[in-house]
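One structure is given below, represented as structure tokens, and several questions about it will come after.
Removed: one protein chain of the complex. Kept in place: all other protein chains.
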Amino acid sequence: MNVNDSVTKTKFDNLYSCRESILDALKRTTDVMFGGKQVLVCGYGEVGKGCTAALKGLGATVTVTEVDPICALQACMDGFRVHRLDEVVRQVDVLITCTGNKNVVTRSHMDRLKNGCIVCNMGHSNTEIDVGSLRTPELTWEKVRSQVDHIIWPDGKRIILLAEGRLVNLSCSSVPSFVVSISAATEALALIELFNAPPGRYKHDVYLLPKKMDEYVASLHLSAFEAHLTELSDEQAKYLGLNKAGPFKPNYYRY
Amino acid sequence: MNVNDSVTKTKFDNLYSCRESILDALKRTTDVMFGGKQVLVCGYGEVGKGCTAALKGLGATVTVTEVDPICALQACMDGFRVHRLDEVVRQVDVLITCTGNKNVVTRSHMDRLKNGCIVCNMGHSNTEIDVGSLRTPELTWEKVRSQVDHIIWPDGKRIILLAEGRLVNLSCSSVPSFVVSISAATEALALIELFNAPPGRYKHDVYLLPKKMDEYVASLHLSAFEAHLTELSDEQAKYLGLNKAGPFKPNYYRY
Amino acid sequence: MNVNDSVTKTKFDNLYSCRESILDALKRTTDVMFGGKQVLVCGYGEVGKGCTAALKGLGATVTVTEVDPICALQACMDGFRVHRLDEVVRQVDVLITCTGNKNVVTRSHMDRLKNGCIVCNMGHSNTEIDVGSLRTPELTWEKVRSQVDHIIWPDGKRIILLAEGRLVNLSCSSVPSFVVSISAATEALALIELFNAPPGRYKHDVYLLPKKMDEYVASLHLSAFEAHLTELSDEQAKYLGLNKAGPFKPNYYRY
Partner (left out) sequence: MNVNDSVTKTKFDNLYSCRESILDALKRTTDVMFGGKQVLVCGYGEVGKGCTAALKGLGATVTVTEVDPICALQACMDGFRVHRLDEVVRQVDVLITCTGNKNVVTRSHMDRLKNGCIVCNMGHSNTEIDVGSLRTPELTWEKVRSQVDHIIWPDGKRIILLAEGRLVNLSCSSVPSFVVSISAATEALALIELFNAPPGRYKHDVYLLPKKMDEYVASLHLSAFEAHLTELSDEQAKYLGLNKAGPFKPNYYRY
């Protein structure tokens, strides 16, 4: 059961949680001021959308890199310039990767970063920044604080590398209990569904959580916000062709 | 071919376009100031997300109604209170429907609206507001401007109904050429695909536009924003298991 | 009595009102989509702050020009790049002046604007754009709509000039009744004060409205938002050295 792609899990773990943890991770490690900073975010998936929204909200100027034209167009419509890393690498104050890809930031890029640039990774592996390429004799590593290394070039230039390129939202921030609650509820429901499912419902394959359970996880968490759902009348449910208890959307719905 | 649910079409026609046209429609018809206004938006789908974001950005206080717990939770995380219409109907200055449902706003609700409340519809039919229920002898209709009616209660209370409950984004605003371009490109590609498809690819059924075409439509529009896509290296494409030309996401990806 | 610089007047006429009227003026005249557009705002005073906030909120990328380093620093902290007009003139989709200065946009600048650029003025005179310099034989003017001229260069390039360089917030938008109410109340109170003032309070000079009256105008408009003021206790007023009825701030307070 692929709970990782259920809606509530994706949005909370990837979008809403990262929107806060990028700020938290940067503050706890570097005390940097966000206002006025030039930030480059590589990748405009859920994580990238969260990071850019948070930083824009605090007065940073954010540029985005993307390979997918649909996500690139979303970045444009959300007010971000979309450039290639090569085009902007010399100007950025903070560089954040969240692509899920490897070697997005190479030694060649880091050679061109400006003095004092902060480099960190919010994606889902430690491969996005080619940290290995920084372990060469001419560069000096100086650990200035837990999870914070200064890499010093021969000319004195320093870049500030967080968590040695591992995920800063896990290494340098903490996960709010609300997000844990959403994830745990989703996983528990998946297990209950697998346990209770009549023989034959699931074969040896990977399944998405049934939408109704996804909706159930969401409904369990609404009371924390004193949110009150509207109920469909019989007439309305009939008009929409829906069951009053859900599911309320087709499977391809994007939220 | 269901082009209506392709990503670029959905986002542009429903989210990005409505984010602007709700403001435009309200201004052109009523010249209302948005700052400080209490607005109720019924429905937090793509249209509702666009309307609320725009109004919040201009200093309105927005409350949301929802039937779907996932969308309700999204509204919470985006900073909106989620209530039932009954709970807030007496306080709102502007009431906007975008549910796709029928009789969301009934005569009983409108009886309780405060004097001067603006009522309009951004959903996909003219059924959301029960306008028929307002055509009774004790209420007086006064056309004050094209697309603007005052409905006057016996005690002198007025509500301001726009476009007689039809879609204000079509009736009282205009569609930017950029949105038309996206929609037309999507539709044209769907027709070309149907024309060129080898016999048997499509049966008598409804299909979503192949993702690659969706991505192609997006890529055609990036130059308008001087946006520059990043290209995957061979090594990266292999790492991600993707073709360098796309498609870049699984079909269930939500953007 | 200089009512123009009283707080409520400044903020409503210049900041809050322009935040909405720039959008309204651009939509009514050009139907342009704001999302993804590159906008240049000349001047980051109250009007510039309003225009930039509104456009940023709708997904435009905004750059600012400024002569005053304090306002320039504010623009940085609010997330805008600060450049000189010369540096960015070739890239912008929309160019808005709000400096109060003259000849901020010259013929030389307009020669370098890209095809389709919208040029308009939100400042307090029609001198900011050197419109006179466009009335030369080699340029063709084409009126495409009320308040909208296309100026056509010999190579076919068009710029879209609104209101012939006059204030678009007056020429192409309307002033919300709420703003009129604030302004009228401020002016009326100024006249009442002058009429009632004992001989000698005012000499032949220009005075700012007494702060207490400014506060009174504000308090009169709070009920429109169902806003409830907190009252100081006797103990708190004494602690702060204030009269419970105001004024609440020193004269140099900036709000």
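Labels for the chains are A, B and C, by order of writing; each one numbers its residues from 1.
Convention: contacts are C-beta pairs under 8 Å (C-beta built on N, C-alpha and C of every residue); 3 or more make two chains touch, one makes a residue touch a chain.
What you see is a predicted model, and the numbers here were worked out from it, not measured in a lab.
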{"item": "Among A:Leu23, A:Val88 or A:Leu208, residue touching the chain not depicted", "value": "A:Leu23"}
{"item": "Hidden-chain contact residue, picked from the options A:Val3, A:Val41, A:Ala54 or A:Val217", "value": "A:Ala54"}
{"item": "Full-complex contact with the absent chain, from C:Ser21, C:Gln38, C:Thr52 or C:Thr65", "value": "C:Thr65"}
{"item": "Touch list for subunit A against the chain that is not drawn", "value": "16-17, 19-20, 23-24, 27-28, 31-36, 38, 54, 57-59, 91, 173-179, 224-226"}
{"item": "Positions on subunit B where the hidden chain makes contact", "value": "35-36, 56, 58-61, 76-81"}
{"item": "Contact set of subunit C toward the excluded chain (per top definition)", "value": "5, 7-8, 10-11, 16, 46, 65-77, 81-85, 87, 100-104, 127, 208, 214-216, 218-219, 221-222, 225-233, 235-236, 239-240, 246, 248-249, 251-252, 254-255"}
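Just so it is clear, only the chains that are shown with their structure count from here on.
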{"item": "Central chain of the complex, centres being mean CA coordinates", "value": "B"}
{"item": "Centroid spacing, where centroids are CA-atom means, of subunit A and subunit C in whole angstrom", "value": "37"}
{"item": "Sites on subunit B at which at least two other chains make contact", "value": "16, 225-226"}
